[in-house]
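Here it is, the structure, as structure tokens.
Only one protein chain is missing from this complex, and each of the others stays in its spot.
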Amino acid sequence: MQDAIGNMRSRLAEIDLTAGTVHYEDTPPAVVREFLGGRGLNVAYLHRLLPAGVDALSPENVLIIGAGALTGTGCPNSSRFNITTKSPESNILGDANCGGFFGPKLRYSGIDRLIIRGRARQPVLLRLGDGRVEILDARAYWGLDVNDTQAAMRRDFGPTCESICIGPAGEVLVRFACVMTGVKNAAARGGMGAVMGSKRVKAIVATGGVGLEIADPDGLLALNEQIKDYLLDSSIVKVLGRVGTPLLYEVSNHLGTIRTRNSQDSSFVSTLDAEVIHEHVTKMISCHSCVVHCRHRNIHQGEGPEYTTIGLLGANLGIGDTEEVIRLNDLVNRLGLDVSSTGGILSWAMELYQRGIIDASLTGEPLQFGDYELVVRLIHSVARREGFGDVLAESSHAAARLNDPERKYLIAIKGLPQSDPHDCRYIKAFALGIATASRGADHLRSRPTLEVFNLPKDLLREIYGTDIDDDPTSYNTKEIVVATHESIYAVIDSVGICKFICHGFNSPKLLKYEHFSQLLERAFRASFSVADLQAVAHRIIDLERAFLNREGIRRPDDTLPWRYFEEPLPNGVAKGHRIDRAKFQEMLSRYYRLRRWDADGVVPQERVRELLAAWDDGSGA
Amino acid sequence: MRKVYTNPALCSGCRACSVACALVHFGIADDALGAIQVVRDPLQRYEYQTVCRMCEDPECVAACMAAALARDPETGRIIVDRDRCIGCWMCVMVCPYGAVVASERLGKAIICDQCFEREQAACVAACSTGAIQMAEAEDTAGIAE
Partner (left out) sequence: MAGPIKTRYTIVGAGIAGIAAAEAIRELDRSGPLLVVNGEGVAPYCRPLTVEVLTDEKTPEEICLREAQWFSERKITIVTGDPVAELRAPTKQLLLATGQVVAWEKLLVAVGSQPAGVRIAGLEQVPCFTLFTQADAARLKPLCKPGAQALVVGIGLIGLQALTALRRRGVSVVAVEVAPKVLPMILDAEAAGYAQRRLEQHGIDVRVGTSVQELRPVAGGRRPYQALTSTGEVLDFDFLVMAVGMQPNLILADRAGIARGRGIRVSPTMQTSIPDIYAAGDVTEYPDWIEGGEEVHAHWVNAYRQGRIAGRHMAGGDPPPCEPVFLNSLRVFDLPIITMGASRRDALEGAEAFVAAAPARPAYRRLLVRDGRLIGATFVNDVGEAGVFQYLMQNRINIGEVAEELVNRGRKAFEFLDELHRQVVRGDLEWAPSMDLISEYRKNHRHTRWGHNEPEK
């Protein structure tokens, strides 16, 4: 088994904060072989270590931070790592993928994965370097915002250190607090920051000192260069490198699918178009080893905004002023809040106020869409759990207090507000994707963007291996579309490469299984065929689902916000479209069959046993 | 004499150059081992590269008391004899460009060798924004004289 993974290192540090101890070991090669790294190995560990029903904010929860198999190797866009835990926002799988510079530095510090358990008595930080982890006093940093914390890390651990940290929101356990690195990179979704805060870990700082041994450096460099040149020739990479993700705003807006005022509308102003945003940008910058440089250093504050921010803090809150959206973006980043949930929860409250379902006796003041100053106040109060902010900080758990117990007006699935600013009533595959995504309403698990491209049929057949219905509003064959994307994204998240240069996310071309296979071969002499990688993807998706099943997730949870079924889209090309309940259920059944889950969306027990078998192989090896 | 030039305005800060350099010279992926470094501070909002400027009369060579550094008159590159280098950082103390990498981990100085054995320097090949170029160059005037 060691031969199969070559010299790929998968070094683990298990930190018990209650006891103050650190234990080191290597992940068994048989397990690496089956789950690769990043998201895959993280969920393998989470499933193994966390029993069902644990309170996500209790010391018993397990916080796992793992780099992808190719993270830090220098191959294009290999910056990414995953944080995986039980989410305090959704109470199911919490798993967030993040770029920046921390992932590579984690590996250069001689560690590929951290498993953090227990709870420290007082604020601590973890220092990683020279293959070791130290638990240090972090009381001096507690209370600092994200930027100030990282400035302090640079001061105290040297200018080449890289850190992840929580802001004030994580400290007070806001259920959608994120973990940040750099000015805007976030392991955003699912309340990773609240879990870190519950363990009283303010920051994790990596200083390097070990590096990552590469089996065939010249071969890898040659392949990297070839891939880089191929990517730079791609028009989508060029576009992303110039304007970044905001370009998607116009696409959604044009279709009449940009979530506006809590999805009561579906088109919004053009002052948030990519070209307008671009006027506010001084330089495009990169994550580690990135050839795209999609990150905006803007002229106001911070970096961004991304499409998600423009959508959820812009259109979704009825704010159309470019600079205001950019400032809101920086504010949530500094405080350590997830942009998507912040926007989704605030707009939910605003609509409830608008409908008279709640009033000023709860909110303290009128809530109006489009009121920038109000939004700034609310964000501050959420991040510190003050006043009405303390209610909103509970995210979807606030349903009863917000007098919307069925969450009728919350655009969320499985308790997680929807991240994609795209209204999924139009493109049915998008709807199936967010309904079944393993961490709740999330587009990064399966989003089949190719649906909007009008690709020729022969190309579609090549991509999906069968004929599919090329009408994005059709329900037919969309389970195949979703499963195909879901699979490759699982591998992408496990090798630690950015989706922007990968097949399926923004383009029918770019990097595919074949590329990952070659890269793993050059980097570690690890032999993973395309079929092997697809099998890895299959395992990850099944094990994530098994984790969800164990937490009680069944077919009725794989659904969509009420509005997506009941109200047709009001604007644009997509006007009149909604999701048909019966057709949705049929699509869902077909998806389960394709995944070989039962009719209730449960992974068969024998499959689960099969997924766990590698641990026994590994310990015996 | 060929030489690596850099342009901070075009640098996206990704450090692919440093990793490529480390891969070529050490077989290890680690941006800290690159002779070309990207100094970046996302909070202060800058990123720039540092790499040997190949001074004609190099201060680093003059300052080396272990006789570990030498300038190759043909290629103009600074050769570091790692067996001799003792990590005293005298070269670091005098390099006007902050381009000597003081590796505490190796206890040795790392200085760009212009990838003289390769057709193209690894950092240039790895850069995706055209922020690093290799060109034939006149000697950079020494700082001392």
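Just a few scattered comments:
As written, the chain order gives the labels A and B, with residue 1 at the start of each chain.
Here is the rule we use: contacts are C-beta pairs under 8 Å (C-beta built on N, C-alpha and C of every residue); 3 or more make two chains touch, one makes a residue touch a chain.
Computed from a predicted structure; not experimentally measured.
The hidden chain makes contact, of the residues A:Gly131, A:Pro159 or A:Pro604, with A:Pro159. For the options A:Val133, A:Val243, A:Leu337 or A:Ala574, the residue in contact with the chain missing from this view is A:Val243. Listed here are the chain A residues that touch the chain not shown: 155-159, 230, 232-239, 241-243, 247, 250-251, 254-255, 275, 283-284, 293, 450, 452-455, 506-510.
Within the entire complex, the positions of chain B that touch the omitted partner chain are 3, 5-10, 12, 39, 41, 44-46, 48, 53, 59, 62-63, 65-67, 84, 86-98, 100-102, 104, 129-130, 133, 135, 137, 140, 143-145.
Note that only the chains that are shown with their structure count from here on.
Taking each chain's centre as the average of its CA atoms, chain A and chain B sit 37 Å apart. Looking at the complex, you find that chain B touches chain A at residues 9, 12-16, 19-20, 22-24, 26-33, 39, 41-43, 45, 47, 105, 122, 125-126, 128-129.
The part of chain A that touches chain B in the complex is made up of residues 72-74, 76, 101, 104, 107-108, 147, 150-151, 154, 159-160, 182-183, 208-214, 217-218, 220-221, 224-225, 228, 232, 282-293, 297, 303, 523.
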